[in-house]
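The full complex has more chains than appear here; those shown keep their coordinates.
Should a chain be cited, it is by its letter among A and B, assigned in written order, with residues numbered from 1 in that chain.
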C-alpha cells in the first residue's frame, strides 16, 4: 500500500476503537446505488522505479533541441542553488502560511519577494503572486474597473501588441462582468501602438489602457506617451512587463509623468524553468492607494506579543475566505513555490546579475538578427526591439522552414503565421546562447531555406 | 535579518550571470533605467545560508503532522518531484513543435483519462491553475451552457452556508448573484430551503460532498433531481475528493461539472501556497465548453486542441497550458497508487478520521456532528471549553504548535462556533494520531489549571503571537532602507 503506513494490527485496533467491523462500513452513508465499480482507465500500480523509467522515456523525446523560441516564455540560466533550496521539504511541503508563528520562513520570503518586485517595477506594493502573466492581466483589468470610479464604460484598450494568449485569457475571465476589451491596432511599420489609433479614443470614456513593454513582437513601446495619454484621459494605466528587462528598462512606476497604476507580468524569466508553460507565476504591483482593491495574498511586517518583529498575512479582508462573494478575486492558492524559487533567484543574481542577463540577451538577439541579414532575413518592424525580434524570411510561408530546422534540432522561433504574419518568425536568443549556437542557427536556417 | 540587510554595494554571485556585461549600444536612452532596483547584492553563500535558514522556520509535512481540515496535507512523494524535474520536462518550451512534444502530451492525455475515470465525468481539461480557477472554469461553463441554449434568465448560483469562500467569490466573478442556503442539524443541505431557492433563475448549485462539515450528504440524488428539474446544473467542489476516491464518483451522483485540487487529492505539493492545479471535469452536455487547450490523441500523434478546434470553449485561462509541472507530479502519483490505490486513499483517510474523532470524543472533546459518521475529516467544537475557561479554538491551535503539531483549520466552516476542522489524511500513522490526542488532552488539562499560559502560546516558535490588527492598520508590505 504505497504511502499508507497502517499495519493490519493497527487497522484492527483502530476499527475496535471506532466500533466498526471493517473499513468498508465507514462508508455506509453513501447510498449503495451510487457506489463506484472498479476503475477502468487507471492502470495497476507501478513502483517508483517503474514510474521512473516510464517518465524518463516520456521526457527523453522532448529534450535536446536548441531553442530560440521566446514569445512569453524565456530560457534563462537558473542557479542550481535556486531549486535545491526551493524544493527543501520545509518550503515544498508547507501549507499557505495562515499560522504565522509556524510559517516565518515562507512569510519572510514573501515579504522579501514583495520588496524585490516593487523595486523592479518602481511601484509601492506587490502581492504574493497570481497564477501567471495572462491571468494577472485579467485580474488587473478587473481591479482597474473596480478602482476607476470616474469611468462608467467598463471599456479597456488593449493593444494588438499584447501577447495574443494574454488577450484571450483576459477576455475569457472578464467578459462575464460586462467588461469590453477593445483591440488597439499597431503601426505595422514600427510594430508598436499606433498613436493615431489611440487618438481615436481621445473623447471616449476608457476605463484603462494596457501597455506592454517590451511588446509581444519584442518591440519597445513609447511608454511615456501612452502613460501620459491615460493620465490625461482618466484611464488607469496597466503595464504588462517582462520583469527581467526591468533590470535595465525604465520601470512602470516611472513611465510618463505619473507612472503606471498597475504593473503585471509573468515572473517566469526570474527563475522558473520553461516546463511546457508552467508553473510560472503572475505578479502584480500597484500604488499603495490602490492596495485594498488588489487581489491575492499580501504579507506584512508586524510585531509579536514580545514586541519582536515578524511577518503575517495581512489585509485579508480583501480575500475570498473572509469576504466571500464580495472579495476582490476568488484566488486562493497561488504560485508560492515558484515565488520561493524566484526570490532566491533574484537574491543570487542581484541587480548586476539580472542586468548582465538582460544585456546578454539583448546583445545575442541583435547579433543573430545581424548575422541573418546575408540570408535575406530582415526585421519585420523598424521599431527598437529588446531581446526578441520578428524576422521576415525570404519565403512566403515560414512554417515549413521552421519544421526543417526542427528536424535538425533547432527550434527557430515562434511562427508568427499563427497570428497573421505567415512569412515571419519571432526569434529570441537569450544569454544561454553562445557564438556557436548563433552560428548553428544561421547555418541551419541557410540549409532549411535552400531545401 | 532580511536578505537586504546582507546586501553590500557591488557584492555579486559572480558564477551566476554572464561573466562580462554585454553592450546595449543600440538601446535609446529614453528606455533605459536610471533608478536603482533595490535588489539585494549578496554572495551565493549568503543567499544559500539565508534561505536555508529561513526554510527551517517553517512547519511542513516533511517535518510535522499537519491535520489541516479541507486541505489534505498528505505526504508529497519525493519521487514525483524528481520525475517532474527531469531535464526533458523542464527544458521544453510551451511552443515547442509537436515533434518535441509527444512525451509530455501523451502523459497529459493519460492524466485526462485517469481523472475522467475517477470522477465519472466525460471530459477533463487540465488547464486551470488552482482550485479557484477550476471553479471559475466550471461556473463559466455553466454560464456558457445556458447562454448557448438562449436561457438568459438564470442569474443565480446557490451556495450552502458551509461552502468554501471561493464558491461565492467565483459565482460573483462569473457575473452571478449568490443565494446562500442553510445546513440542517445533521450537517446536510436543508432540502426545504433548497426547494424554496431553486427556480427558473437558478443557473446552478455549488456543492462539496462530503461537505466542509465532514459528513456525506446522503440525499445527494434528491438534491441533483431538484436542481436539474429546475433547469440548473450541479457544480462539485473537489476539495474533499480525498474522502470518496474510488468509492463514489461525482458524475454518478449527478454532478455536471467538477474541479479537482490536484494539490490535495493527488498529492502535489502545497509549496507554501501553490502552485496548485484545478483540473475540471464535465458531463456530456458541458463537453463543448471545456477550457482550452485540451490534449487529443489522433492516430499515432498527440496534439493540443485550441480555440479553433473547440469554438464553443469558454476559452483560455492561462497563457500556455496550465501548471504542467504540477500535472506531471499528479500523474506520477496516480501511477504509483494505481487502480487499487485510489480507493485505499479514501479507506485510510476515513479510517484515520473516524479513529481520531472517536478518541477525541473519548478524551472529552465535543464533536460537532457526533451522530454522523466522519468522512476524511470532522469537526470538534470548543464552544463549551471557551465558555468555561476562556481558552478558544485559536488558543488551542497556537498551543498545538508547541507540541510540534500544526494547527487544524480554525473557525471554518463559519457556522460551527469555536471549531477545529481536523483532517489527518491517510499517510499519517496511528502514532501521529495518538500523539495528537495526547497533545489535545494536555492542553485541555492546562486550560483548566493555567489558561493564561495557553493564551500566551506559542512559546517554541520563532515568534510569539502576532498583532494582526496593527499589521492591517499600518501595512508594512515592503522593506525600505533606513535613510
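What we mean here is this: a residue touches a chain if its C-beta (ideal position, glycine included) is under 8 Å from a C-beta of that chain, and two chains touch if they have at least 3 such contacts.
Since the structure is predicted, the reported quantities are computational estimates derived from the model, not experimental observations.
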Chain-type multiplicities in the full complex (formula in displayed labels): A x2, B x2
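Quick note on the criterion: only the chains that are shown with their structure count from here on.
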Chain centre separation in whole Å, for subunit B relative to subunit A (CA means): 20
